[in-house]
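Below is one structure; the comments refer to it alone.
With one protein chain withheld, the remaining protein chains of the complex are depicted in position.
Chain nomenclature is as follows: A, B and C, assigned in order of appearance, with residue numbering initiated at 1 for each chain independently.
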Amino acid sequence: MSVNTFGRLLRFTTWGESHGPALGAVVDGCPPGLALSETAIQPYLDARRPGQSKFTTQRQEPDAVRILSGVFEGRSTGTPISLMIENVDQRSKDYSEVAKAYRPGHADYAYDAKYGFRDYRGGGRSSARETAARVAAGAVARLVIPEVAILGYVAEIGGDAIDPARFDPAEIGNNPFFCPDAAAAARWEKIVDEARLAGSSVGAVVECVASGVPAGWGAPLYGKLDADLAAAMMGINAVKGVEIGDGFAAARLTGEQNADPMRPGNDGPVFTENHAGGIAGGISTGQPVKVRVAFKPTSSILTPVETIDRDGQATEIRTKGRHDPCVGIRGVPVVEAMMALVLADHKLLHRGQCG
Amino acid sequence: MSVNTFGRLLRFTTWGESHGPALGAVVDGCPPGLALSETAIQPYLDARRPGQSKFTTQRQEPDAVRILSGVFEGRSTGTPISLMIENVDQRSKDYSEVAKAYRPGHADYAYDAKYGFRDYRGGGRSSARETAARVAAGAVARLVIPEVAILGYVAEIGGDAIDPARFDPAEIGNNPFFCPDAAAAARWEKIVDEARLAGSSVGAVVECVASGVPAGWGAPLYGKLDADLAAAMMGINAVKGVEIGDGFAAARLTGEQNADPMRPGNDGPVFTENHAGGIAGGISTGQPVKVRVAFKPTSSILTPVETIDRDGQATEIRTKGRHDPCVGIRGVPVVEAMMALVLADHKLLHRGQCG
Amino acid sequence: MSVNTFGRLLRFTTWGESHGPALGAVVDGCPPGLALSETAIQPYLDARRPGQSKFTTQRQEPDAVRILSGVFEGRSTGTPISLMIENVDQRSKDYSEVAKAYRPGHADYAYDAKYGFRDYRGGGRSSARETAARVAAGAVARLVIPEVAILGYVAEIGGDAIDPARFDPAEIGNNPFFCPDAAAAARWEKIVDEARLAGSSVGAVVECVASGVPAGWGAPLYGKLDADLAAAMMGINAVKGVEIGDGFAAARLTGEQNADPMRPGNDGPVFTENHAGGIAGGISTGQPVKVRVAFKPTSSILTPVETIDRDGQATEIRTKGRHDPCVGIRGVPVVEAMMALVLADHKLLHRGQCG
Partner (left out) sequence: MSVNTFGRLLRFTTWGESHGPALGAVVDGCPPGLALSETAIQPYLDARRPGQSKFTTQRQEPDAVRILSGVFEGRSTGTPISLMIENVDQRSKDYSEVAKAYRPGHADYAYDAKYGFRDYRGGGRSSARETAARVAAGAVARLVIPEVAILGYVAEIGGDAIDPARFDPAEIGNNPFFCPDAAAAARWEKIVDEARLAGSSVGAVVECVASGVPAGWGAPLYGKLDADLAAAMMGINAVKGVEIGDGFAAARLTGEQNADPMRPGNDGPVFTENHAGGIAGGISTGQPVKVRVAFKPTSSILTPVETIDRDGQATEIRTKGRHDPCVGIRGVPVVEAMMALVLADHKLLHRGQCG
C-alpha cells in the first residue's frame, strides 16, 4: 500500500520524485479566510533549500512554490490548496550503478522488494527532496495556529551536543547548522567539514519546541498528540528515534524526579517543570510541547560498502553525487513543518468535538 | 476529538474505563478462516494481568476475555470480532481527592481541560487498564502473521540495563520482570522493591524484536512501518520515547559505522548488521524489526507533590491506592501486542496493493 | 475487507451476528457533557423492535440496550460509548438447508464467495438484526443535534403510495406501518397481510425529513452531505435506491421547474420550493433535508426458488422461519438513525474546519 496523506481534519497529500518534473502537496481541510499567498510559504522553503552552504548538498533548486488552487483574492477558500514546486536541477548523470545495485541504508532494496522495481534516479520517491512538499504544507498549517510559536534547532551533531547554558535562539539563524549555541556551531563546522571531505557523514539530533499550545489538544487514545508527533517525526527521512519531553532520560528518573508540579497562575496553572514535554494522556497541558528527533548519518558515503545487485550477486557500491554530509541539519525546517501540521490538525479536531 | 481506532485494513477500536463494568475491543478486517477462540487470546492477557507478583499492582482482575462476534465454528468469519473483558475488582474507595485535585503526571488536568469534566475513578479512560483491550486485539493480530515471531522484554529498569552478553530469551519467563538476563533480574528485584516500599517508582526501557518479517511491508510515505510503530508505541500509557534499530545511538555514528552491508544468501540477501532495525524508507528489509520503548516512572507516588485543584487553588496530592511501582514491566505484553497489530495491518496493506 | 465503521468525527462501529450472544455499537467522537443514559436510547430501539404486530417478524427480542462505557454521572465523557444489546430469542432450529444452499436475494452466496464460508444462522452478519446497533448509535447522534427534528415514515408499500394531501404526522404512530395517511394505512393492512399469508413479500418506500438543519453542513467534494446520506441509506439491508429532494423526478423537469427561488427572510433566506431536498453543492441550504429510500421486498419467501448448493448443484429453496413480510416498515427507525448520524457527523466536521 501507498499512504501519501497525513492528518485527519487538516490533511495533506504529497506527490513527486526526486528527478521528476515537479513535486507538490495538496492541503485539504484548511479553514477558510486565512491570508495566504506564495510569500507566506516561500521563506520556509528557503530555509530548507539545498546548496546554501558547503555543509549541504550542492544541488541547486530554487524551490519556488506555486499555489494552484484553494486561494481566492489572497485568502484560503476552504477548498484544497494545491502547491507545486518544479524540479530544476535534476542533473543528467549516469544512474546505471544505482539502478543495478542496492545502496545499504537507502530504500533501494526495500522498494524493489515491495514494488518489483523502482525509480532509481536520485532515490525516486524515497528521496529527502520530498520533504520540500512537507515544508510547504507546514507553512499553511502555521496559519491555522497563529497562537503557537515553533522553534526548531540542531542540538547535537556527530555526538557533540550544545551546552544548554549557552542556548540563544537568536544564534540559530547565524550559522549554517540551525545551532543555538555559537560555540557548538564553531565546533560543528569542523566536524561536518571533515566528514564532507572524507566522503563520510555524521548524524544529528534536532529539537523542536512549540509554545502557546493551549491545554486540551489531543485525540486519545489512538490519535494522541504525542503518538501523532511520533509518527510525524519518525516518518521523516533518516529519522530513527523520537522523544517527547525527557524521553529516554525519563526512564532513568524516579517518580518524584519526573513529576511536573502545578502551581496556580493568572492564566491557568503554572507548571514548575516540564519533564512531560507538554503532553499528558495524549493531550496538551498548556506547557511547551517538546520533541527530540534523532537523524542517522547520511547513508550516501564515498567509502565502498558491500552489497548485492538486483540479481542477488555480491558487489560493492560507493555513492557518488551530491549529498548532505549531515542530513539532520536540513531536517530542522521539516521537523518544524511536521510539528505545525500535527498541532493545526489537533486544533481543528478539538474544536470539532468539543466546540 | 476522540480517536479510539487504530490501523488501516486490520483495525481495532477499544472502549472502556478503569472502573466501568467492562472494557473491550472490536477487531475489524481480520482475514476469514483463522482458528480463533478465547484460548488463543487468554495467555497474552494472563501475561499482562496484574496482581501476579509484588512488583505490580495488587488489583485482582481475572481479565477473562469473551468473544462476542466474528467467530463461527472456531474460525474467524471476516466480520468484526468483539472482545469483552469484565472489570471485577473496582475497589469501592473514596475518590474525592482525585476528583478535586490534579495528580501531576497523570491525564487528570488534560482531560478536564479538553472535555470539561472526567471520569476520575482510577483514571477513567486514561488508565493503563485499557491496555488489556490492546493485548486482546494483539492476540488476534498474531494469528494474521504466523510467519512472524515477536519477542519483547525489559532491557533496563531504573537506569540499570541488561548485559547483552547475558541475553537469554529462555530467562524472560523465569522472573517477574520479563528480563532476559538473570543477573539483571536479581538486581531489579531490589530496585523495584525499594521503590515500592518507599512509595516511589522507577522507569524502564522495553525492547521488542519481530523476526520473520519479509521484505516489502510498509506504506510510504505517511504510513511508513517505522512511523506506524512509533505511533503505536508512543500511544501506550507512560511511554516517552521510541527508537527503531539503533535509534538515538545512530545519530552518534558515521555513515560507515551505521551501514548495514548486504551479502548474497540462499533466501534473499543476508545483512551482516542491523543498525536500521529492519526498516529502510519505511519498508521492511527482511531483517528483524527492532524497537525500543522508554517508559517513564509511574506517576502515582506516595510522596506529596504540589498541584492545584479544580478551582485553581494550590494544594498537594499523594497518590494512595494500588499501583505498579514500575509500569514499564507490564508494558512488555502491550508493546508486543502493538507490534503484532502494526505488522499484521501492513501485511494486509501490502497484499492489497501489491498482490 | 471488512468496514464496520461509519462516520468521520462522530464515528460508530458495529459488531454482532443474528444468532450470536449479542450485538453492539461503539460510538466514538461524541462531544462531552451530553445527558445520556439507556432511557435516551431505548425508545428508538422499541420503535424498531420486532414482534410488535403481525406485520413484522415474530422473533421476540426485548432489545434492551446497555451502556458499557463513555458515560459518567449521566453525561457523555467524550470517550467511546459502548452499547450492547443481548440476543435472546435465537430459536434453536435446523439450519442445515440454509447452510447448504444459497437463498436468492440474500447475501449467502456473496459471503461464501468473499470469505470462503459464513455464519449461516439467521443470515449471520448480513441479517437486518444488525440495524438495532445503528438505531442505538443514532439515538446518541440525536443528542448531538438538538436543533434538528427528524421525521421518517413509509410513503409507499407494494406500489400503493400515500396521498400527500392526507399527510398527517400525528398518524405515524397510530398504525403498525409508520404511515402518515390513515387511509393508506388501512389499505396497506390488507396488502401486507395478503403477502404474509401467501408466504410472499412486498417492497416499500421510506421518506425522511430533517428540519432545523442550518445552512453550511457538508464536506465537498467527496464527503458531500448528499453523498454521505446516499451511502448511509444504500447501506441499509434491502435498500436499492436513494433520492435527495425530487430525485429521479427532477430528471424530468426543466431548469425553470426545478429552481428553488429564494426570498429574504427574518432568519436567513426563505426558499419558496424545495426540489433540491435541502442540499446544494453537497452543503445544506437551511431548507429541510429530504431523502427517499427504496426497500426491495423481503427476499425470504415461502415460494420455492431455483438455486444452487455449496457444491454448485442445482436445487431449490423456500425460506421458512420468522420474517418481515415487508422489511421496509421497520426500516423507518433505521433510516432516521442514519440521517441523525450523518447530520451529527457533519455538524462536528463543519465546526472543526469553520469554527
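The rule is short, and it goes like this: contacts are C-beta pairs under 8 Å (C-beta built on N, C-alpha and C of every residue); 3 or more make two chains touch, one makes a residue touch a chain.
None of the values given here were measured: they were computed from a predicted structure.
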Tell me which residue among C:Asp46, C:Glu97 or C:Asp260 touches the hidden chain in the full complex.
-> C:Asp260
Which of A:Pro32, A:Pro62 or A:Gly159 contacts the chain that the document leaves out | A:Pro32
Quick one: which of C:Lys93, C:Lys240 or C:Lys320 touches the chain that's been left out?
-> C:Lys240
Mind pulling the chain A residues that touch the left-out chain?
-> 1-5, 9, 11, 13-17, 20-24, 26, 28-30, 32-33, 68-70, 72, 75, 77-82, 114-119, 124-125, 352
Chain B, residues in touch with the chain not shown (by the definition above) | 9, 29-32, 78-79, 220, 348-349, 351-355
Touching the hidden chain in the full complex, which residues of chain C are there? Just list them.
-> 1-6, 8-9, 14, 102, 104-107, 109-111, 113-116, 125-126, 130, 156, 158-159, 195, 200-205, 214-224, 226-235, 237, 240-248, 250-264, 268-269, 272, 275-277, 279-286, 294-301, 303, 305-308, 312-314, 328, 346, 349-350, 352-354
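Heads up, the rule we're going with is that only the chains that are shown with their structure count from here on.
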Expressed as a multiple of 5 degrees between 0 and 180, the CA superposition of chain B onto chain C rotates by 180
Between the Cα centroids of chain A and chain B the separation in whole angstrom comes to 26
State, to the nearest whole Å, the distance from the C-alpha centre of chain B to the C-alpha centre of chain C.
-> 39
Which whole number of Å gives the spacing of the CA centres of chain A and chain C?
-> 46
Using the touch rule from the top of the page, what residues of chain B touch 2 or more other chains?
-> 1-5, 9, 14, 114-116, 125, 352
